[in-house]
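Apart from one protein chain that is not included, each protein chain of the complex appears where it belongs.
Let's turn to chain A:
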Amino acid sequence: MADLTAKTPCAGLLPLSIGTLTLTEVDPGHMTAVAPLKGQTSALSEALKTAHGMALPAPNRATGKDGARTIWFGHAHSLLIGPAPDPSLAQYAALTDQSDAWAVVRLEGPGAADVLARLTPLDLRAPQFKRGHTARTDLMHMMASITRTGPQAFQIMVFRSMAHTLVHDLKTAIEAVTARAG
């Protein structure tokens, strides 16, 4: 059998540090799409609290913290990031393994929101988009998930196949924002 080496989506591309901004790859651990079965949303939220210590997020919100987070991931489903899903969740939700399917990066530093303003149509500045807020939106024509994880930090996810493009677009925007800051 061939001896294969696992590579992360952004291997060889990150980390990156330009001016005061940094772009790093996040090792998310397990990623599981959690889609509540009909009428089971509250029961699922309770099971998630018991098993992983966080509630099921409302639309446009994320729960948990670094290492174990659940982010709202679109119509009728969320993404559990970090721990392997507890088997107890399976009676309330359809669970789909998404590990390794997404490129996950962290953009951090002063002006992080200005960088994203060049790439997405959303207003992601702090008064509009607070810690714990998340959005599914367009990032340079890629379907992205963007979550604020700190006062000047965002977690950005796109399909793994788009990792190169994501890093390229973010790098270009970081350079432009840094240049303007002079």
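Here is the rule we go by: a residue touches a chain if its C-beta (ideal position, glycine included) is under 8 Å from a C-beta of that chain, and two chains touch if they have at least 3 such contacts; residues count from 1.
Just so it is clear, contacts and distances are computed from a predicted model.
As stated in its UniProt record, the chain not included in the shown complex is "Sarcosine oxidase subunit delta", which appears among "Transcription initiation protein", "Cation/acetate symporter ActP", "Histidine ABC transporter, ATP-binding protein HisP" or "Sarcosine oxidase subunit delta".
Touching the chain that is not shown, out of A:T20, A:Q40, A:N60 or A:S88: A:N60 (per the contact rule at the top). The residue from A:P15, A:G74, A:P110 or A:G150 that touches the chain not shown here is A:G74. Only one residue in the set A:L37, A:M143 or A:A179 touches the chain that does not appear here, and it is A:M143. Here the missing chain is touched by one residue of A:L89, A:A135 or A:A163, and it is A:A135.
Residues of chain A in contact with the chain left out of this view: 59-60, 74-76, 121-122, 135-138, 141, 143.
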